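Scroll down for the structure; my scribbles are underneath it.
Entry: chain A
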Amino acid sequence: MMKTGMTFAAALLAMAGAAAAEEVRVYNWSDYIDESLLAKFTEETGIDLVYDVFDSNEMLETKMLAGSSGYDVVVPSGTFLQRQIQAGAFMKLDRSKLPNYGNLWDMVSERVAKYDPGNQYAVNYMWGTTGIGVNINKVKEVLGDDAPVNSLALIFDPKNMEKLSQCGVHLLDAPTEMIPAALAYLGLDPDAQDEETLAKAEPVLEAIAPYVLKFHSSEYINALANGDICAVFGWSGDVLMARDRAAEADNGVEIEYHIPKEGALMWFDELAIPADAPNPDGAYKFINFMLDAHNIAAASNYVYYANGNKASQQFLNEDVIGDTAIYPDAQTMEKLYTTTPWDPKVNRFVTRMWTKIKSGT
Partner candidate 1 sequence: MAQPASRPVFAPWNDPAAKPLIQFKSVTKKFGEFVAIDDVTIDIFAQEFFALLGPSGCGKTTLMRMLAGFERPTKGQILLDGKDLADVPPNRRETNMMFQSYALFPHLSVWENIAFGLKRSPMPKGEIGPRVEQMLKLVRLDKFARRKPHQISGGQRQRVALARSLAKAPKLLLLDEPLGALDKKLRQDTQFELMDIQEKTGTTFLIVTHDQEEAMTVASRVAVMDHGKMIQIDTPDRIYEMPNSVYVADFIGDVNIIKGNAKPTGEGRFAISWAEGQPDIAAASGAGIAAGTPVHFAIRPEKIAISADKPADRANAVKGRIEDIAYLGNISTYKVELANGAMIKAQVANDRRLARRTFSWDDMVWLSFTDTAGVILMK
Partner candidate 2 sequence: MNFRRILLIATPYAWLVALFLVPFLIVFKISLSHYAISIPPYSPVFDISAGWEGFKTFLSKLDFDNYRFLSGDDLYWKAYLSSLQIAAISTIITLVVAYPIAYGMAQANDEWRPTLMMLVILPFWTSFLIRVYSWIGILSNEGFLNQILLGLGVIDTPLAIMNTNTAVYIGIVYTYLPFMVLPIYATLEKMDGSLIEAAEDLGCTRISAFWLVTLPLSKPGVIAGCFLVFIPALGEFVIPSLLGGSQTLMIGKVLWEEFFSNRDWPVASAVAVILLVLLIIPIILFQRNEQKQREANQ
């Protein structure tokens, strides 16, 4: 019933699309592109671009698994990509339709193969790390000049959090990010798959939860830039974008991003085409457009995330390619870890744990 309903809606969309010009519908993360690229795409291809945004993988997965989302290109992260491939949500890519495929960086493709064996279903858009964002002056004001801004202890030690709560802390509303970090803080395997080990993250997160102003995965960009909060455990590029916005606003807020010395999650956001995409040809054109070295470089320069495109590196600004917070040096690279998806039963266990942590019950 639900399915036919959705199909009907999609059919309507398709009809509306057919009546007008050709259309590609893209569903990407919020604040994740230089918007001038969207106009450029339409200009070059004559295809209308409908660009919607989301701010959690969970949200995207809900739409993917419901089916008939109506989107042609979506951007899931590694572990989610893997699950959705299992569920049959994506179509295999035909590389002959992606002339720019050769621009990809094998360092990234090899790592993504963990989620997408043989890189059959997706190409990399951006990748990054999950780490610590601070309003450095406020944090030093609260914790002193020797505040451990490059350590998970800043976030996971309740003593620090209690003080930081005066100036506000956001954490990502994503158990897939927060629980591995808590395990890393404890010195355990961040990619643990057993409930027993995962359960050890709970007391750590529970102890700090009362000091968290909000668990949210996108509001922190503005909150950090405005000075509403002084610390966040979030995604590298988002923190750097906040840094940029604060600098633009010239409001005296100085933001820093740190990859924790205990290690950080390395994640990959991948461009993929839903199995039921209304306009797969348009989707290929969009992906190929984003594989263009100039275009993806422009996107990276704008959002401060590293991309998986080797050829684009020559076009990157120095404050992107030269920043080890974005393109980590070999030494930092070694500390980065990746995770694999939990099976459904463990997933249920983790999400329940997450709800309990957030709500304090």
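In the analysis below, a contact is a pair of C-beta atoms (placed from the backbone, for glycine too) under 8 Å apart; a residue touches a chain by one contact, two chains touch by 3 or more; residues count from 1.
Picked so that all candidates are chains of the complex that A comes from, given by their letters.
Here the structure is a predicted model, which is why all the values come from computation and not from measurement.
One candidate among 1 or 2 touches chain A in this complex; it is 2, while the rest do not.
Chain contact summary for the complex, chain A toward candidate 2: residues 1-3, 56, 58-59, 61-62, 64-67, 83, 86-89, 168, 173, 209-210, 212-215, 226-228, 344, 347-348, 351-352, 354-356, 358-361.
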